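Sharing a structure with you now.
A single protein chain has been removed from this complex, and every other one stays in its place.
Letters A and B mark the chains in the order given here, with residues in each chain numbered from 1 onward.
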Amino acid sequence: MKNKYSIFSLIKNAFSYHENWQRAWRDPEPKKEYDAIIVGGGGHGLATAFYLAKKHNMTNIAVVEKGWIGGGNTGRNTTIIRSNYLWDASAGLYDHALKIWEKLSQELNYNVMFSQRGVMNLAHNLQDVRDLKRRTHANRLNGIDAVWLNTEEVKKFCPIINTSQDIRYPVLGGTLQRRAGTARHDAVAWGYARGADAMGVDIIQNCEVKGIKRNGNSVEGIETTKGFIKTKKIGVVAAGHSSVIANMVDLKLPLESKPLQALVSEPVKPIIDTVVMSNAVHAYVSQSDKGELVIGAGTDPYVSYTQRGSHDVVEGTLKAILELYPIFSRMKMLRQWGGIVDICPDASPIISKTNIKGLYFNCGWGTGGFKATPGSGDLFAHTIANDEPHKLNADFNINRFVSGDLVDEHGAAAVAH
Amino acid sequence: MSKNLRITNSKFIDQTSRISFKFDGKTLYGFKGDTLASALLANDIHLVGRSFKYHRPRGIMTCGSEEPNAIVQLGNDPSMTEPNTRATEIELYEGLEATSQNCWPSVNFDIGAINNFFSPFIPAAFYYKTFMWPASFWEKYEYFIRKSAGLGKSPTKPDRDIYDHRYLHCDVLIIGGGISGIIAAKTAAQNNLNTVLLEDKNNLGGTTIFQNNECFKINNSYSNEWLSKEIVSLNSLKNLTIKTRTTLAAYHSYNYLLARENLTDHLSLNEKKDKIRQRLWKIRAKKVIIATGAMERPLIFNNNDRPGIILSSSIKKYIDYYGVKCGQKISLFTNNDTAYETAISLSKSGVNVNSVIDIRDKSNSSIVKEAEKLGIKIHWKHTVVNTNGYKKIKSIELMKLSDDGTNVVGNKLNEECDCLGISGGWTPRVHLFTQSGGKLKFRDKDNVFLPTKSKSEQISIGSCNGDFELDDVIKNSNNLIKEFLNINSSDYENLEINCSREIDKKNIWLLPSDKPLGKTKPFLDFQNDSTAKDVKLALREGFKSIEHVKRYTTTGMGTDQGKLSNMHALGIIAETAEVKMGELGTTTFRPPYTPLTFGTIVGRNVGKFFDITRKTPIHDWHVEKKAEFENVGQWKRAWYYPKENETMHQAVQRESKAARDSAGILDASTLGKIDIQGTDSSEFLNRVYTNDWSKLEIGKCRYGLMLNEDGMVYDDGVTTRLGENHYLMTTTTGGAANVLSKMEDYLQTEWPELDVYFTSVTDHYGTVSICGPNSKKILSKVIPDLDLSDENFPHMSFKNAMIGKIRCRVMRISFTGEQSYEINVQSGYAKSLWEKCFDAGKEFNITPYGTETMHLLRAEKGFIIAGQDTDGTITPVDLQMDWIISKKKYDFVGKRSLYRTDTIREDRKQLVGLLTDDPNEVLEEGAQIVEDANKKPVEMLGHVTSSYFSPNLNKSIALAVVKSGKKLNGKKMIVPMKNKTIGVTITETVFLDKKNKRLNA
Partner (left out) sequence: MFLINCPYCGERDQSEFSSGGEAHIVRPKQPKELSDDQWAEFLFMRKNIKGVQFERWNHAHGCRKWFNMARDTSNDKIHAVYKMGEKPPIK
């Protein structure tokens, strides 16, 4: 049983100079066989393991991670959480996640700092206005709390935005989802890891998958840098590296992996108390609890696994930031980095079985996977445990690329987030 | 009362030009050549700021970009203030105003310091373990956390400064103007290589330029004197550009580098005005030589963070370069020889050196002997176990180290001091090397990470490459440079170099104390208040990887990005986890090297230069007529032309009515125009459009629909056959560039055998569109020679014509359903053509109309706008435009996708018309359509894509896409709004003139 975290445990431990804290998770060697193996120890993978154990009683499972947990896109993204998506299928998926977020710190006994400071999406031309209003109407009817704000209301909600109508692309209004916000990315990975570990899940770091062993059309196990591990079910949650795993079994996925860059400024006292995104003036910004402005935009437009992008993208992003927030001109970029995001043609994810028995993929989250972490884990766990999708992820199958029944969220997902 | 700690021996400080400045509201004085830090120290001010978490008093610790503590808010003008600037890097200027950060009400009395009292309860990452109860309260806790976090304050008004970008290409780029960089620059430039030398300080020379110790001599000169002469000799080199105050910010692949040049930050407030503040250099270098030097490390011991604790090499720089004494009773604490140079410098300048505390058993180097000769007391094999003094160090406690170095033994000694110099050895600045993708190797003997051989065209030389002794620096740099640049000999062969070499080495990452670790505060990251205890806690809790520890403890995440703290964090992790340093790896050094101002990154692309503005050749006329404009892509389009006191609605109603009743005139110049020529032009059009183009006669126009390969509508427009092998294609305004590049893509990659050529002519022609029942009469006045009879010039046809001597192309095509002509002339003539048409139309009340009226008029006719009525999920079949899909053609782009299981479904969303039950109720575009408002969950069947009040029909009309819409003609539906529901009926998409009589009226 894990020690519970609370203010009391902190005070208690202070008297022993914090020398008696337990490990947040073990560091086990892999067993010979598991009932299921999750490939990829990011937020989605750890959440999948957590819900497999918690809701489906599958505790003889492992998460294998080639680096350190949470070190991929989980630890590199800009932590925006929202559910104001256009189509019913997406709204269902992302709002399912949002509802879990609202209770996640308590569920995990780990403060993931989910902060519902609202997310605003700005419109800068008449088509933006139409698209955002359409989305707002759809959201309202789907029970998602998005509202339309006119320019004055935008200004009132976030006073530092330049809403002058004389700028190149003036703000014509925007949508606001108040339940949306941000969370602490590392805490999500660590909280799920700690929770999963407590239920017996083996989290195996520095263990890279080198191959997938098959018997006929069923999986038998994985070859790793720590040896062969037998299993009948493999859930791949490898984000930018999904295709690398898929190529091991000659499976082609509708994915392209591209660099997505983000940056933070030096920390300053609170100056922006919400998350603001803009498609046409392409950038988004929020402020972390530490005081850093957290800024990002779109991907670099080519495939790369380097976790680095080109300076042009950063320059373009900051150009957009200064257009909307000219007061930030003297702020300084402290740190800039990149992740590799796997993008589907319809900007929606894949949470699906494959035509290989026992092999499941959860990928294609593109630029916006973080927000879905708990929901994605929950639904993927359901899919793996039951060998069939939950109704909330049924539309996110691989076969949609054959039938043409895409879930086109380019409008809702156009800015990386 | 503050003391004057200035001595008068510095040649780098101009003591004849006094500069006044303000710190925390108090007026102080310094001299030209000072940094804010040196000027503060000269005024005996050590307490400069408060730390991030515990709000502990902190002072100046370094003399450079690695400074973690002395960071201040510069200026107080809300437009021009700058947070988090390092006092050690700010050159003093007349009028400078700086204030302490992260303290309230003042740096001397800071309420936040209560956190220090609570520090036992708030170890690393405490926030993950608490603030979870009650669940709804996190945001309340967070409010206070956010308020106490952050350091300086953001400006609150727009920046008045301007920033600039320039490109630079060179043969050799040298980063760092210390001794090795100077050797490299001279050697490269002497060999006819176009060379650029960057130095982030205001002058060249690095640390050697103030090295006046007689243990270090080159050709019998003091090393500073020798180097001064070398610097002078650089002036005569033609191939060499030297940029001082220029910091290399980022080193990207393919030797692409970014450097920031400070142009005005050192100037007085008056001199700064109207000048470019900073310039970003975008550099492509054939070869790069990194000569960025090394940073001194601190030592990690209990209470090692008090104001007055300064790196020993910085104390040396303050005395030898700035002529400033950091104290009057200085103790030094070291594990290497560097501190002895400082001791000697201080001693020679008349500063009392209490003692040197050295953790080593002994040192036999000449510099130590020199110190001993001067009578400097040395405590061998001792360590500092504690320091005292709250706002400034007052004394230190030292004890003897046990033989294995893990403990302290014997009696505690007390030593009073007003400054403690610390030196933990040196860390090569390998940041740029790793940014460029280079891998590091670990050298055990002095615990440093060093560059390995780089894959790109670059080398590292000098102390950033691990050469710390003067003779190694010169000899190895010289050899590396020659090899790298393919040069046989240089000026730096056979120099006679004398220097003290360090022989004895010892390192203890975390120095022991007489108290248990839990009761001590050995700071690692001074800015973020993370201690060695925090790192150990993280390891205890299972955070193994260096990245985990960094994130869990926030070590190295301050504004200095861990320049000072990283090595010790790694050392303590390695030691605790019993891993070898070299195997542990390092965290990634991410760009920029030092924080880079947003304004500098963006340069001049702000305000009206944010994005280019495309204007039609008729733009000025619209401005004169007070049109409102709409942004369509980069274009400015006239949206509507309000007359006095008219609302947009009134203007649009008037314009729409006029266009149908008599005549309207529209600037259609923004439509994309692509000139297509070649013998396979018709074949090409057949492949990219859904309909058939083989039979289009010369002089005729045809509407075409373009699909993506996935079958979804992509763009549309009218294409005219100008000749046998010559077409003019029009596209949507926003789609022009994409259509052209898509066509080039197909032509070049899939069908290179086709003989076709595309040229974008969008900007070459201006287009005036006249529509309405009187359009023919007006056109006949403008072009009297043109036979406009329906027989000669029917709808969907084209004529070449002359207006005077000006050639023009006239298309009789219509997007409004009215009889309509589009006249294309070379852009330069477009405005006068427009005016001519306008004058000719006056008697018919010709009315200029904008895009809004155009949209309304076409909606009355049920014409779609690609991108408004379609959204990338709509096929031509969905648009009820089956007629435009050629049955004869085997293939066209997107055809196969129309026959997939999902695209052949009958119940897809299809384009329909909508009429509201209340004809005055105008639907909101984007509103959703349902059949049963009470059904839960709500089933949304579609949405309104276009909606207007039609003045010509005197009712509200709308287009929408609705599930199975084709079959639902006449069906009642509901549009549920926030506060009401609106009843609508599905209709055909054409609302006006279903028989197209008006086209020929």
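Going forward, contacts are C-beta pairs under 8 Å (C-beta built on N, C-alpha and C of every residue); 3 or more make two chains touch, one makes a residue touch a chain.
Quick caveat, the model's predicted, so the values are computed rather than measured.
Residue B:S253 is the one among B:N4, B:S253 or B:N1000 that touches the chain not shown.
Among A:H241, A:R335 or A:K371, only A:H241 touches the chain that is left out of the view.
Considering the full assembly, A:S310 is the residue among A:N13, A:S90, A:S310 or A:N362 that touches the omitted chain. Against the chain not shown here, chain A presents residues 241, 243-244, 247, 252-257, 301-306, 308, 310-312, 342, 345, 401-403. Those residues of chain B that touch the chain absent from the view are 252-254, 256, 284, 437, 709-710, 741, 744-745, 748-750, 752, 890-891, 895-897, 900-901.
Assume only the chains that are shown with their structure count from here on.
Measuring from the averaged C-alpha position of chain A to that of chain B gives a distance of 22 Å.
Across the complex, chain B is touched by residues 5-7, 9-11, 14, 16-19, 21-27, 67-68, 70-71, 75, 88, 103, 105-106, 109-111, 113-117, 124-127, 129-138, 140-143, 160, 162, 167-169, 184, 186-187, 190-191, 205, 265-271, 281, 287, 289-291, 308, 310-311, 314-315, 318-323, 326-337, 345, 400, 402-406, 408, 410-411 of chain A.
On the chain B side of its complex with chain A, the touching residues are 52, 80-84, 120-123, 126-133, 135, 138-139, 142, 145-147, 149-159, 161, 163, 250, 252-253, 256, 258, 282, 516-519, 533, 537, 540-545, 547-548, 551-552, 554, 559, 561, 588, 590-592, 595-599, 601-603, 605-608, 610-611, 613, 630-632, 710-711, 867-868, 871-873, 897, 900-903, 924-928, 930, 937-938, 940, 943, 945, 976-978.
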